[in-house]
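Accompanying notes for the structure given below.
One protein chain is absent from this view; the other protein chains keep their places.
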Amino acid sequence: MKSWLTTTDHKRIGLLYFWTAFGFFLLGGLEALVIRAQLAKPEGIGVSAEFYNQMFTMHGTTMVFLALMPLSAAFFNFIIPLQIGARDVAFPRLNAFSYWVFLLGGLFINASFLAGPLFGADRLSVAPDGGWFGYANLTSKQFSPGPNIDFWLLGLQILGIASLAAGFNFIVTILNMRAPGMKMLRLPAFSWMTLVTQFLVITAFPVITVALVLLMFDRFFGTHFFIPAGGGDPILWQHLFWLFGHPEVYILILPAMGIVSEVLPTFSRKPLFGYTVVVYSGVLIGFMGWGVWSHHMFAAGLGPIADSVFSATTMLIAVPTGVKIFNWIATLWGGQLRFPTAMLFALGFVSMFIIGGLSGVSHGSPPADLQQTDTYYVVAHIHYVLFGGTMLGLFAGMYYWWPKMTGRQLSETLGKWHFWLTFVGMNLAFFPMHFSGLLGMPRRIYTYGAELGVTGFNVVSTIGAFLIGAATLVFFVNLLRTRRHGAPAGNDPWGGATLEWAIPSPPPVYNFTVIPQVASRLPLWRTERQAPMAPLPLTPPAPIHVPGGSWWPMFTAFGLPVMAIGALSHQVWLVLVGVAVVITGIYRWAYEPFEV
Amino acid sequence: MSEQGRAGEVHATTGTYLRVAAILVIVTFIEVGIFYVPAFQGVLVPLLLALSALKFTLVVMFYMHLKFDNRFFMFLFGGPLLLALVVVIGLLFLFFGAVRLRAGM
Partner (left out) sequence: MSQAHATSMGLDSRKMAFWAFIGSECLLFGSLISTYLIYKGKSLVGPYPHEILNIPFTSFSTFDLLMSSLAMVLALAAIQRGDMKQGKTWLFVTAFLGLVFLGGQVWEFSHFMHEGLGLTTNLFGSTFYVLTGTHGTHVTVGVIWLLTLWVQALRGKLGPGQALTVEITGLYWHFVDVVWIVIFTVVYLIQ
C-alpha cells in the first residue's frame, strides 16, 4: 500500500489515474442520469432548479476535467514511455505530483456536495452551479452569493496545476527520452498526438488560470473585472475562457485520435495510411485551434467582422480533421480486418466523430449558429464529439491496452455487449437532441412545457442515457472480472507494431531489459524495408537501477487543497499553512537524493 | 553533461555581458527621455515598443544565452511567445478595432 502512495513509476501512476478517473466518470454519469431522469417529461422527477443547475455544472466539469482528461492521462502515463522505448518519464516525481494534485482537486470540488452546513446553507449541497464554463457575471458575488462558484474556481486552479506539470513532463519525455533510432517521424501516432496535446495544455491553461484568478479577485476582494457596475465587461470572461476552452476541446480529442490511429492499423494488419499527413494534420489542428475561439461567442454580439473571421477559421479547421478521417478510412481499405472490441470502439469513434464534426461545421456558420446556440443542438454536437469521439476512443484504448497494463485479457463477450449497448444507447441519447434543439429546446433548463413538442425526443434521450449507464456497468463488471478470470495476455496479444508490444504484460518495473535500437516506424512488423526487430533479451544483462519512491510529491500536493480550503473559509492563516506545506515539500523534494 | 551548442560554440564573455548591460541602461534612458520630450508624442507608442523589444531581445539572446544555445530552445520559447503576442493583438482588435461594429453601437 505504501508503495502505491510513494510510487514514481509511470505504470503505477497510469493505473492510479485510470481507476480514479473511472470513478469520476461514473460520478459524472450519475449526474447525467439525474439530468435525464428530470428531463424525461415536463416537470420531471421533481428535481429543484437549483439542484439541477448543480447537476449539469458538475456533470460537465467532472466529465471534462476529472474523467476525460485523466483517462487520457492514464494512457499518457502507462503507454508513452513504452512506445518511445524509455524506462520512465523525464520527471517521475513530478509525474506523481500531477496525479496527487488531480486526486485532491477532484475531491475538493466534489466535497462541495456535502459542504452546505459548513457555510450556513439551508441545503447539504453547495456544488458549483454556474455551468462548466462559469459565465460572468452570473458567477459574481451578487448573483452567486454562496460558496458554490468558489469551490469551482479554486478546484479548477488546483486541477490546472496538475495538468501543467504533466504537460511539461510529457513534452520533455517525448522529445528527450526516445530510444536510439526513434526519430520524430518514427514516433507512434499516439505519442505524436500526445505531444501536440501537451503543447496545447501548457499554452491554454495559463489563460484560464488568469480568468479564474480575476474571477476570484472579483468574488473575494471586490474588484470589478467582470462587473459592469464597476466598468468591467463580462465579455472579457468569455474571451479568456474560450481562448482556453477551444484548445481544451482539442486537448480532449487529440489523444483519442491518437489511440484510434494505433488501433485501426493493428486490426487491419496495415500501417496507418498517410502517417506523415496524419501527424502534420494533428500539429496543424493544434495551431489552428488557437484561431477559432470566438465561434463559441457568435451570439454575444461581437459584430459582423469578428463573426466572419472566426467563421472562416472554423471552417478551415475542418480540413485537417477531415484529412485524418480519410486517412483512417484508407487504412481500413484493403486491410485484413479483425473485429475485437477495441476495433469496434475505434470504428465507432470514426463514425460518431463524423456526425459530431458535421454538426460542428454547421455551428461554424454564424447565422445557423444563432438558432443552434444555447439549444440542445449544441448538446448533441458536444456529446457526439466528446462521447462518440473521445469516450469511444478511450474505450478502444482500454480494450487495446488493458492486457498490456494488467497482463490479463478483458472478456470479448462482455466487451461486445458493452460496445453495442453503448453504441445504441449513445445514438438514442444524443441523436434526438439535434431535433429537440432545432425545435427550440434551450440548454440548462430544469423543466420544459409540454407545448414545446419535444417530450418524445426527451423520452428517447433518457432511455438512451440509461442504456449507456447499463453498458458502463457491463464494462465495470468486465474490469473487475479480469482480475480473477481474465485470460493471461502474452507480450503481444493483438500483433501490434509498436514497442509496447515487445515486452511482457504487464511490463517489468524497468520496462525494457535492453533499450531497443529502433529502425522503423513499425518496429515489430515486417515491412518492405525492414525485418521485424529482434526479440529483446528475457533478462537484463546487468542490474538496472530503478528510482525508488518518494513522499514529497504527495506531501507537496496536499498544500494546494489546504490553501484552497483556507481561501474558501476566509482563513488567511490556513492559506499560509498551505503555502508552507508546498514550500517545505518543494525543498525536501529538491534536496532528496533521487536518481532516475 | 555537455550540451550541443550551435555551430561555433561561441560563448558570451564578461565583456559582452557588460556591453549588453550598458546598452540596456542607455536604451532605458532613451525610453524615459522620449517619454518626456513632447516632440516625440506622435511616434511614442511604436518607438517605445520597438525599444523595449530591443531590450527584451538582448536579455533573451545574451543573458538567457538563447543565441548560443540549441535552436530548439528558441522554438520552445518563441512559439508560445508568438502565440501570446497574437492573442494580445487579437483581443485588442476585438475590443477596440474596427471589428467592434455591434448593432446599435
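Going by the order they are written in, the chains are A and B; count residues from 1 in each one.
One rule holds for everything that comes next: a contact is a pair of C-beta atoms (placed from the backbone, for glycine too) under 8 Å apart; a residue touches a chain by one contact, two chains touch by 3 or more.
Because the structure is a prediction, the values reported are computed rather than measured.
Shown chains touched by the missing chain in the whole complex: A, B. Of the options A:Phe51, A:Phe133 or A:Phe217, the residue whose C-beta touches the omitted chain is A:Phe217. For the chain missing from the display, the contacting residue among A:Asn176, A:Gln517, A:Gln530 or A:Gln571 is A:Asn176, taking the whole complex into account.
Touch with the hidden chain on the side of chain A covers residues 90-91, 93, 164, 167-169, 171-172, 175-180, 182, 202-207, 209-211, 213-214, 217, 221-225, 230-233, 236, 240, 243, 587, 594-596. Residue positions on chain B in contact with the hidden chain: 1, 3-4, 12, 14, 17-18, 20-21, 24-25, 28, 31-32, 35-36, 44-45, 48-49, 51-52, 55-56, 59-60, 62-65, 70, 72-73, 76-77, 79-81, 83-85, 87-88, 91-92, 95, in rising order.
Operating definition for what follows: only the chains that are shown with their structure count from here on.
Separating the centre of chain A from that of chain B, both taken as means of CA atoms, is a distance of 36 Å.
Interface residues of chain A facing chain B in the complex, by the touch rule stated above, are 199, 202-203, 207, 233, 239, 243, 290, 294, 301-306, 309.
Taken together, the chain B residues at the contact with chain A in this complex read 79-80, 83, 86-87, 91, 94-95, 98-103.
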